[in-house]
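Shown here is a partial selection of chains from the complex, left in place.
Going in written order, the chains are labelled A and B, and every chain counts its residues from 1.
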Amino acid sequence: MNVLAIGAHPDDIEVYCAGTLLKYKQQGHNIFIALTTSGNIGSNEYENREAIAAQREQEQLEAAKVLGAEVRFLRFDDQGLQDTPETRRAVINAIRWANPDVILAHYPEDPSTDHAVTGRIVSEVMLSIPGKLIPADEPPISKNPSLFYYTSAAGVGFLPDVYVDTTDVFPLKKEALAKHTSQFNWMDVYQSHNLLNIMEINDKFRGLQAGCEYAEGFRAFRIHGYMPNFKLLP
Amino acid sequence: MNVLAIGAHPDDIEVYCAGTLLKYKQQGHNIFIALTTSGNIGSNEYENREAIAAQREQEQLEAAKVLGAEVRFLRFDDQGLQDTPETRRAVINAIRWANPDVILAHYPEDPSTDHAVTGRIVSEVMLSIPGKLIPADEPPISKNPSLFYYTSAAGVGFLPDVYVDTTDVFPLKKEALAKHTSQFNWMDVYQSHNLLNIMEINDKFRGLQAGCEYAEGFRAFRIHGYMPNFKLLP
């Protein structure tokens, strides 16, 4: 089975759904990651966008190595991602590239705008996956993937439909997240916790709700023709 | 695995979730049915409550034979079922009797009052299943069943979380429902369709949404300690 996780910035996958990806990997599935931006703007540590993007993509590739995942960078600007023909086309390409049975994406109601826009685009292009005349660079695919939304930033406004117990892969998830070294300094302005703490506190809370030590929570997207199959979750 | 379906009236199980029960049966699981009332009041065809109850229980037993299910009648009055210590106790007894891994029950927001009250009581007694001092006649059990709500009457106000494809067992479901012969005459006052039609139209509509011919839709109950396990659905 192919599993595709789509995030807005390098580190989103590792913070929000890498535990589930690691479970899939354990079960022998193929893991793909696509990022709509390389987080080139929303950071104050570097002098220019190119430097940031280069650094963060490098970190993402190292994190992906821990997860055993392939990565595709869509490279739009962050902190202002919008739903346009270009961003839709790039997301369609990414989905066709991964040929997924399951897609994990940001929650469209995430109050963090790049997250929400990414989640919305993914939801909107579901019906465009099989069409041969759709503006895209990758050929159509014929699968009907299930789409699950992972948690919003800090879990604000997010009530999971379903949980995945990630206790046994939690150390590896932490290791993957730790690769995003550039994200552990600059968050002094509106972040009160560092990334590892944010991730650990969130996963413990979802674990508490689910009856295990660590868990990740998901909501399902429901659309005619692509009804979510909960049994595909690990 | 043990599966318990709890309904308010004879015929509710056959109308709303018998397809899923039949799928469970196919897989070798044990099926139990509990009914909070015997529908002794809300019918205009018979002269007294005892006659109705006797007739409808008989029909229910015949329907259960088709499903391969054991039945427990709680025998409260219908069209006015309430959440009281007595009804809670009877529902706790029924759950402990079936020792279920999965419970299927009415949706607590069903606009039909007996349905809603039955669904609410089931939800409320979940934490009482293991307690040895709980007022009950059956001994405590130690399972943490998943609770799924089946559709409201005519699907009003009901948006499923998840679907079960019941296409292959649909003829058998129909056969089970047809045993409730007393329910095919009197519904002239506020029913515009007979029971078989109601059931078939609903299951076709859920099938349409789910991408198959016939389906049953469910919503999950989420509570600390008894988080729903979607993989237990057939």
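Criterion: contacts are C-beta pairs under 8 Å (C-beta built on N, C-alpha and C of every residue); 3 or more make two chains touch, one makes a residue touch a chain.
On a predicted model such as this, the values are computed, not experimentally measured, just so you know.
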item: Number of copies constituting the complete assembly, 2 shown; value: 6
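The definition used in the following text is that only the chains that are shown with their structure count from here on.
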item: Intercentroid distance (Cα basis), chain B paired with chain A, Å; value: 39
item: Chain A to chain B touching residues, read off their complex; value: 144, 161-163, 208-211, 220, 224-225, 227-228, 230-231, 233
